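There's a structure below that I have some questions on.
With one protein chain withheld, the remaining protein chains of the complex are depicted in position.
Labels run A and B following the written order; every chain starts at residue 1.
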Amino acid sequence: MDNSAIEIKNLNVGYNTENSFSLIIKNFNLSIKKGEIFGIAGESGSGKSTLAQAIYRSVKYPGEIDSGEIIFKDKDILKMEANDLRKIRVTLFSFIPQAAMNALNPVRKIRYQFYDLLLAHGILPEKSNDKIFSVLKMVRLNESVLDNFPHELSGGMRQRTVIAMSLLLNPELVILDEPTTGLDVLVEHEILKDLKNIQRKYGITMIFITHDLAILYEISDRIAMIYAGEIVELGPRDDMLEHSTHPYNFLLLKNIPRIGVKMNNPIKLKGNPSNFNENFPGCQFYERCPFSKAVCSEKHPDLKEYSNEHYYRCILFPEWKQGV
Amino acid sequence: MNELIRTENLTKEFETRTGFTGISKIKALDNVNISLFPNEIVGIVGASGSGKSTLAKILVFLYKSTSGKIYFKDEDITKIHGKSLKKYRKEIQMIFQDPYASLDPYHSIEWHIKRPLLTSHYSGNIDDRIDELMNMVKLTPPEYYKNKFPHQVSGGQRQRVYIARVLALNPQILIADEPVSMLDVSLRIDVLDLLSKIKNELGIGIIYITHDLNTVSMVTDRIYVLHNGEVVEDGYTNTILTSPHDGYTKALIEAASDPYKRI
Partner (left out) sequence: MEEKSNLNGKITYNKSKKLNGYTSIIRSSLATLLKNNKSKVGFILLLSIVTFSIIGIFYTPYNPNAYLFKFSQPPNFVNLLGTTGYGQDVFSELLGGAAPTLMIAFSVGLLGTLIAVLVGIFAGFTSKTTNAVINAFINIFLVIPGVLLIMLFGTYFLGIHQNLGYLPTIIILVITGWAFGARTFRSITLSIVKRDFILSSILIGESKMSIIMRQIMRAIMPVIVSNFFFTSMYGAMGLTFIEYLGVGNVEQVNWGTMLYWAINYEAYLTGAWWWILPPSIMISMLMFSLILLNFGLDEMANPSLRVFKKKKRDKNE
């Protein structure tokens, strides 16, 4: 596939614990197209943040990438020399980790944090002021923020600063992990709109990771739902919304309160997220699924195609959907 | 029926030190008038910094108001302290935003529900009452959860434990400060349903504080929209959400997330 921006093949990522190594991301395959906003949704413990870190190869101990390939520009990121990897980070693809806005250096003015980033890639900052101004303009920040310390800026402005930094060297791919969590509703909405505008204008590929399904559906072109480290449903946003094929996606959408929509006792998910058993032979979603049958606990379902580019991991589809 | 609680021109100023000697005042609440009746859920809606959490903390007397009055069942309680404050606190309880922080990590779930029964000198059989409370918040079977510690259960269950803890005091008012914002999407609706259920079954008045208009539309009867410490709009939830007058309310509605919308 030529138009894929990044391709993940058979990725396994796990965590070291006192007496075992347990997998969080299992045999993960995904191909992200150039110029799309790809949304990854999952609840706490589903492995979505670990996945983001793995793509940027920044999984930290006790997490560890076990095996797999991540092909970006015909090269396997996981096999790259550290030095080569450093060179392509930020210049070709960048990563905004969770709560990055709180990770700005508190004792350094924003200007010098931009300069540090440039110097790290061998660019003389003095000649790049125009570049800095232009990315600040992209995220609708005033140039005066350069002379502020991080604590003098509001949460939204800091998040915008972090986004500007990630865009500074014109990357083709940006990974955003929960970019708006902890921000005010109004600010969140503005930033999402700006992100979408930037993405459309410059054709950047974005991987957008969040637990908030509503905003994910608002912004994404394609969406993958992750449960227990596996894709349970993957497809174009509209298809996922109108023709849900996996109970998880279906029920989460039904369970989101919306203004002006009365909920008449919707079917609810059972149990709690993040109680996964690695060695369970059947469907990982079995215990939480209100439609599950005995057969679900016996065989692990494979990812099947529903329609063009729309995949699901459920044995009972379309059976369960007739019951709703 | 009379109001359970009513505030009259409630104002709160915070003093912050600037430099060595300067003190500047910030108004967190500005002449706020709200009221709550039994058997209703009232929403206080606002973005961060609107003063909604300050209001909650003043109502449970964790902060003192700068001026204005608070009435509990027509009785002026603005200046209560000591014994009468203790008595009042039994009637008004607060549910915190983060269930990971509001439960003591070193104590079992049973302990959390037992303590308020002991401090309020509950007269009946304490063990039965604990079972009853745990059944009410759907922590069933109670035996399964009793000896667990907070870190062994999910966020939604922690919030239930906390609700059982405050219900043990038989309060007439609950103040819920963003009770679901830290929870996973699939668990939120259960906790919101539980709030509606205790309102209906126990006739408790609930003040639901949030930034999320979606959940407000689901559970509340009336809302107050708070902006920079001032109530900019108030009325029935449906009326306000369908025909808002204030610009700020409109902006909040426009920013509310909805999977069927497109940015």
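Criterion: a residue touches a chain if its C-beta (ideal position, glycine included) is under 8 Å from a C-beta of that chain, and two chains touch if they have at least 3 such contacts.
Only a predicted model underlies this, so the values are computations on that prediction, with no experimental measurement involved.
J.: Which of these, B:I80, B:L169, B:L202 or B:I263, touches the one chain of the complex that we don't see?
T.: Only one of B:I80, B:L169, B:L202 or B:I263 touches the chain omitted from view, namely B:L169.
J.: With respect to the chain omitted from the figure, which of B:S67, B:S84 or B:T119 is a touching residue?
T.: Going through B:S67, B:S84 or B:T119 one by one, B:T119 is the residue touching the chain not shown.
J.: Among A:N19, A:N83 or A:N264, exactly one should touch the missing chain; which is it?
T.: The one listed residue touching the chain not shown is A:N19.
J.: Give the residue, chosen from B:M94, B:L241 or B:A256, that touches the chain omitted from the document.
T.: Per the contact definition at the top, the residue touching the missing chain is B:M94.
J.: Residue by residue, what part of subunit B touches the chain that was omitted?
T.: Considering the whole complex, subunit B reaches the absent chain at 60, 62, 86, 89-90, 93-94, 96, 98, 101-108, 115-116, 119-120, 147-149, 151-152, 162, 165-166, 169.
As a convention for this text, only the chains that are shown with their structure count from here on.
J.: In whole angstrom, what separates the CA-based centres of subunit A and subunit B?
T.: 32
J.: Which stretch or stretches of subunit A touch subunit B in the complex?
T.: 43-44, 184-189, 192-193, 196, 211-219, 241, 251-253, 255-261, 263, 266, 268-269, 272-275, 288
J.: Which residues of subunit B touch subunit A in their complex?
T.: Residues 47-49, 153-157, 184-190, 192, 211-215, 217-218, 241-242, 251-263.
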